[in-house]
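The block that comes next holds chain A.
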Amino acid sequence: MSTPRNRTIKVDYMARVEGEGALYVKMKGERVEDVQLKIFEPPRLFEAFLRGRTFSEAPDITARICGICPIAYQMSAIHAMERALGIDVHPMVRLLRRLFYCGEWIESHGLHVFLLHAPDFLGYPDAIALARDHKETVEMGLRLKKAGNQIVTLLGGREIHPVSAAVGGFHRVPSRAELEPLREELKWALDASIATAKLVSTFECITFEPDYEFVALRHPTEYPLNEGRIVSNRGLDISADEYEDHFQERHVKHSNALHSYHRGFGSYLVGPLSRFNLNFDKLPEIAQQVARDCRLTPPVRNPFRSIGVRAVELVFACHEALRILDAYEPPPEPRVKVRPRSAIGRAATEAPRGILYHRYELDEHGLIVTAKIVPPTSQNQPRIEDDLRELMPGLVAESDAEITLRAEQAVRNYDPCISCATHFLKLNLDRT
Partner candidate 1 sequence: MRSKSQARPKVGVFKFASCDGCQLSLLDAEDELLAVARAIDIAYFPEASSIMKKGPYDIGLVEGSVTTHHDAERIQHIRRQCRTLITIGACATAGGIQALRNWAEVDEFVRAVYASPQFISTLKTSTSIAEHVPVDFELRGCPISKHQLLEVISATLAGRKPNVPTYSVCMECKRRGNVCTMVAHGTPCLGPVTQAGCGALCPAYNRGCYGCFGPMESPNTASLSQQFRVLGQSSGDITRAFRGFNAWAWPFRQASGEGHRS
Partner candidate 2 sequence: MSPDDPMLPVAYRVEKVTKETRDTFTLVTRRVDRAPRHAFEPGQFSMLYVCAVGELPISISGDTADKQNLTYTVRSVGQVTNQLVSLGVGDTLGVRGPFGVPWPVEEARGKDVVVVAGGIGLAPLRPVLYHILRRREEYGRLVLLYGARSPQDQLFRKELTQWSQAPESRVLTTVDYGGVNWHGHVGVVTTMFRYVRLRPERTIAMVCGPEIMMRFVARELETRGVERSQIRVSMERNMKCGCGFCGHCQYGPDFICKDGPVFSYDRIQSRMEAYEI
């Protein structure tokens, strides 16, 4: 079935993504007529019911948007609230938050690289099948993922929806001695991340290099996690406060998630590739070296190589976590006192999947008047559709099964979290 013709291919359920969605591609010969990343994950209406809740509840409530990256939500919510309430936290609290975030990155990237994405490259339906032939690889992945979870659990009590992060600091901060047991495992994890990068760099990738606008945070001295200006390779350089002046959400009929566009530019890309390309210089030497060894040098444009970039970020996160273990001293108080006031606060942080923006308007009692949340997957959604639009013509000679597989893989390159965007992915390939 290699001759171009009008045909319809349907894949009802896309697996190994977080949430529920569908993909619809309509082709006429070589021409792609329509691509829709349909998100039919039922809407949960967080921004609506956040109204009337107190500022201090936002981190725990918004965490429930996503079980994969709850810390990202907690962090963005906390930073936005702290901006609104004019709070500065102790440098050690800041450090601890970075450590917390590193834990989530390690867990989330470990999950995606080994359990969700690698099976695509190696031709398995899942990591469990993969484990039958490559037991050590999967075991390494699980242990790496667990190392991230150990950080999160230690700081926050549990892997998912941890309970310690708070506006103003933490409910409870650990002593140095409590953190110490993490060290050995993180040392192992650092080595394992390097091995991971080398391993995934051997995966075969098709050649595909769209002309992306990369958007990520950039911080003067650090690889971005919690803070930074929002920059792009097309010259964007703004603070989080200006985010809504430059980015716009559109509501399209086929999706329960809002689509974001860069005003005047169109679709853009957030996430590991963007962070890596825009902040390569801020990676620790060891991560840069690993990247070079794996022939990953900025700009990396091939989204199928994002698996390698995630592995490099794993190296960074393990290295950063180890650095924090050395530098940490418990702050004098776990958190500073917070006084409510009427104000607006905005913040963006780097979730594993990219920029996560929150804005809150508070009344004088600290109750939320309006809330706005823009998760990374909403931002990437138009870009995913564009990727498919650009990828499909080159695949027209392939079988339906092959096209479907590639299309699915192209979506998985984004590690889309539909729970965030709202959730589940389904592919309907319609060629007429």
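Regarding candidate selection, all candidates are chains of the complex that A comes from, given by their letters.
Keep in mind that, in the parts below, a contact is a pair of C-beta atoms (placed from the backbone, for glycine too) under 8 Å apart; a residue touches a chain by one contact, two chains touch by 3 or more; residues count from 1.
Remember, predicted model here, so these are calculated numbers, not experimental data.
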item	value
Touching partner of chain A in this complex, picked from 1 or 2	1
Residue numbers on chain A that touch candidate 1, as the complex places them	13-20, 41-49, 51, 53-54, 57, 60-61, 64-68, 70, 107, 111, 115-116, 119, 125-129, 131, 138-139, 142-143, 145-146, 149, 156-161, 163-164, 166, 171-172, 249-253, 256, 258, 334, 417, 419, 423-424
